[in-house]
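To start, I am sharing the structure in question, which I have written as structure tokens.
For chain A:
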Amino acid sequence: MDIIIRTVTKGLFPFIILFGVYILFHGHLTPGGSFPGGVIIASGIALLAISFGLRKAERVIKEETAHIVEGLVALFLVLIVLFESFVRDILIPTGSVFELWSAQQILLLNVVGGMMVSMALILIVFLLMKE
Partner candidate 1 sequence: MFEVYVGTVVVALIGIYCMVWKKNMIKKVIGLGVFTNSIHLLLIAIGFRAEGIPPIVTLGNINYFALRAVDPLPQALVLTSIVIQLSVTALALGIVTLAYRHLKTLDTDRMNKLRG
Partner candidate 2 sequence: MVFAFGGWSPPFGIVWVLDKLNVFLALLVTGVSSIIAVYSTKYIKERKHRYYTLLCLLTIGLLGVSLTGDIFNLYVFFEILSVSSYALVAFFLDEGAIEGAFKYLIVGSITSLFILLGIAMLYGLAGTLNFADLALRVSITPAYMVALGMLVAGFSLKAAIVPFHAWKPDAIEGTPAPIGAIFTAISTAVGVYGILRVLFIFNLIQLNWVLILFGVITMLVGAGLALVQVNVKRMLAYSGISQIGYVIMVIGFGTLLGLTSGLYHILNNALIKTLLFMGVGVGIYLTGKENLNEMGMKSTPLLICVGIGLLSLSGIPPLNGFVSKWLIFMASWEVSPLLTVIAIVASAITLAYSFKIFSSMFLATKRIEVKIPRTLLVPVIILTVLCVLIGVFPQIGLNLVEPAANALLDQSQYITAVMGG
């Protein structure tokens, strides 16, 4: 890729990831949630992989790491569902509207689901680019 895309990517990459994380954590307050947030994070990695090649992107997150994280996150999802009452009564109360630490288990589900989405998408991008 040419120099313009490389330079822009270098500057923009952290902010894309940051924006994705923001969308994940504010899913219960503003439009967005697990899927858009995960897609934004994954698109940041995909941009890196396209402009600098797969090697550079693998330095940020390896393929095996993505596999492991996805599995762990799925396990965590099961745990949240199992300990639902603990989460909704003690850990995160209902709170009031437009407050970050609120809305019971929805916050956790958003974050965990978003991680799963982003890992799956990163894996798809890596596998397709290896062809």
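A word on the picks: all candidates are chains of the complex that A comes from, given by their letters.
To be clear about the criterion, a contact is a pair of C-beta atoms (placed from the backbone, for glycine too) under 8 Å apart; a residue touches a chain by one contact, two chains touch by 3 or more; residues count from 1.
Quantities reported herein were computed from a predicted structural model and do not represent experimental measurements.
*Asks:* Could you sort through 1 or 2 and say which touches chain A in this complex?
*Replies:* Looking at which candidate touches chain A, I get 1.
*Asks:* Using the touch definition up top, name the residues of chain A that touch candidate 1 in the complex.
*Replies:* Interface residues on the chain A side: 35, 97, 121, 124, 127-128, 131.
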